[in-house]
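Dropping a structure here in structure tokens format, bear with me for questions.
Here the complex is missing one protein chain, while the rest keep their positions.
A and B are the chain letters, set down in written order, and residue numbers restart from 1 in every chain.
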Amino acid sequence: MLALFITVPFFSILLFNLPFLSFIRRAVVAWAYVLFCSQILLVLRLFSPNFLADFASRTHFFNFNIALDNLSLIVMLSSAIVLFITLIVASYMIESEKKRFNFVNLLLLIQAGINGLVLSRDMFALYIFLEIVAITSYILIVFDKDIKALSAAFKYVILSTVASVLMVASIGLLLLLCGDTKFSSIHALIGGQQPNLIVMSAVALFICAAFIKAGVVPFHGWLPDVYSHSPAAVSVLLAGIISKALGIYTLMRVVNDVFGMNPKVNSALLFIGTVSIAIGALAALVQKDFKKMLSFSSISQIGYIILGLGSGTALGFAGAAFHIFNHAMFKSLLFVNSAAIEKMSRTTHMENLGGLSKTMPVTGFTSVVGFLSAAGIPPLAGFWSKLLIVLALILTGHTVYAVLAIALSALTLAYLLSMQRMVFFGKLNERFTGIREAGFGFCFSAGLLAAVIIIVGILYPLVLSKFILPLAGVIR
Amino acid sequence: MNLNIAILIILMVAALWTTMTRSLLRAAIGLAFMSLALTLIMFRLNSGLAAVFELSVCAGLIPVLFVSTISLTHPLTKQEVMQHMKDRIRRFWYLPLIIVIAGIALSFITVTLNIKLPPKEAEESVRAVLWNGRPLYLVGQIIVLLAGAFGVVILFKESEEK
Partner (left out) sequence: MEVVQIFWPFLLFVIMLFIIGIYCIAITFNLIRALLGAEILIKAITLLVIVAGFISGRTALAQAVVISLIVVEAVSITVAVGIVLGIHGHNNSLDTRKIADTDK
């Protein structure tokens, strides 16, 4: 039954592209909405352990070697929500029917890819699905064939290829040592090795590869260009889920399931995470472009997730997974708002904007919710995940990192506040007196995401006990 | 064993040629030679099926792709080529040196990789591994090809309309 998460999007793409069924092509948008919504509902239902066990135990035709746990479920939930939002935004941004058809097909490919990525329990299958998502996102970035997007995409292609190469090199070394690519058998055999050069380089290569894919600080060169130059709907998708699923999820899954938590790896993760938070936040402070600032903010938020993972405890792990979800929500909210502003004012330079909350009240209010959640202000959702991460750091004795994380969180508040002030508050620029809200779809998706952030924040005891703390069972 | 080393050296030389040569067309052909050498090594290491794939796709399809791209893009003038060559020599001259030094240095290191190999298993056929053991690879390959088809439609077909 689990294979349905991969096969349903795949077969629907095939069906919609059959030459003699061209009359159903108009239904593709509606069908994609149905698929994304049903994934959201099904994943929410699957959080109950009994249902999950029942669902997973149904036999399937092939032995796919796939499994589902709470970490996978959280990524699948966030990806379905972000894809849903992206589809809404895209149907406003893309006018031509043919282009929209292609775009929706690519979104379905992304869905199949991310579901395969989170379900597979085999190193190389993980790699293949990662490449599916990466290749589809290259195509999405250059969807409008803007020259800046093309250049950014080329940079991304090269760096991502290098990352893939490092990842496969790691898989090759593990194949040499363990003779298998399944998580369970590698995990069983890698403990029997004495610590040697090959094991260490396999671990280091894999972690480097995941860092490049995630855009963590020493390897973040591609990220701001790609996020800020890609089409508006695509930046929502990229910032919201793709780089998290490709980089961070892979890192969490492999460090946890294959390599096992290890003090050396943890201290490296803590260091890189803190550097990433600091550099991302400092670079975001000086940006003049709305979308560029949000991309640097993304780098800084990725740092928190890595810090949570680096604490090496179940609490930190749960916090990291929770922060993936929260980041997907608030970052796609902020990118939806930037898309709305870009659509109406044709600029994303913050100096040209100002006073927009008078003319675009929904956009203004929801982006306040988004940035407060990003900065970790209670009672919004972002606060609770950061709290879990900081708590895990303190409990493991990494007080310095905890203090740094809190202090740099204030920096996040600073740059997002200055963004808010420059874009939404203050005097309205005369050029923009005539503009209104960008449309119902934008307001609806921004409102939906803001509602999710507020509800998760207020109902956090329920969320924590039902969704987040069961993650401790994932830890090996 | 010595034959393997000889083929590996050919592989290296082809890689260096691909990197260093002035003309992109020759570089693409160098890539084809790399794949050819790799195919030979695969045959010698009991990996016949993968070798066939390598030969058909990497030595055949991909160089053709590169060559057609190079012929579609605009060729340089003679002056630019000369300038380019000077630039290249300035930037690339130390590459063979680095490689040779690295190679010699590394070959003198006597590593003791105290690795424990996995227990021997009965050899399976590739077909059995792919179809019975890991059908997810096949599903993944099909989805990748589908993504590639969309890439071709979006990137190539619409750019012709321009």
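Definition applied: a residue touches a chain if its C-beta (ideal position, glycine included) is under 8 Å from a C-beta of that chain, and two chains touch if they have at least 3 such contacts.
These numbers come from a predicted model, not from an experiment.
Novice: Can you list the shown chains that the hidden chain touches?
Specialist: A, B
Novice: Decide which residue listed in A:148, A:264, A:288 or A:466 touches the omitted chain of the complex.
Specialist: Residue touching the chain left out of view: A:148.
Novice: Just one of A:4, A:42, A:56 or A:157 touches the chain that is missing; which is it?
Specialist: Going through A:4, A:42, A:56 or A:157 one by one, A:157 is the residue touching the chain not shown.
Novice: Provide the residue numbers of subunit A that touch the chain removed from this figure.
Specialist: 124, 127-128, 131, 134-135, 138-139, 142, 145, 147-148, 150-151, 153-154, 157-158, 161-162, 164-165, 168-169, 171-173, 175-181, 225
Novice: In the complete complex, the non-displayed chain touches which residues of subunit B?
Specialist: On the subunit B side, contact with the omitted chain comes from 1, 4-5, 8, 11-12, 15-16, 18-19, 24, 27-28, 31, 34-35, 38, 41-42, 45-47, 49-50, 53-54, 57-58, 61-62, 65-66, 69-70, 72-74, 87, 91-92, 95, 98-99, 102-103, 106-107, 111-113, 115, 117-118, 120-121, 123-126, 128-130, 133-134, 137, 140-141, 144-145, 147-148, 151-152, 154-156, 159, 162.
By definition in this document, only the chains that are shown with their structure count from here on.
Novice: With centres defined as the mean C-alpha position, give me the subunit A-subunit B separation in Å.
Specialist: 32
Novice: With touch defined as at the start, can you tell me which subunit B residues reach subunit A in the complex?
Specialist: Residues 111, 113-119, 121, 132-137, 139-144, 146-148, 150-151, 153-155, 158-159.
Novice: Tell me, which parts of subunit A touch subunit B in their complex?
Specialist: 6-7, 10, 13-14, 62-66, 102, 105-106, 109, 112-113, 116, 120, 122, 124-125, 128-129, 131-132, 135-136, 138-139, 142-143, 145, 176-180, 189, 192-194, 196-198
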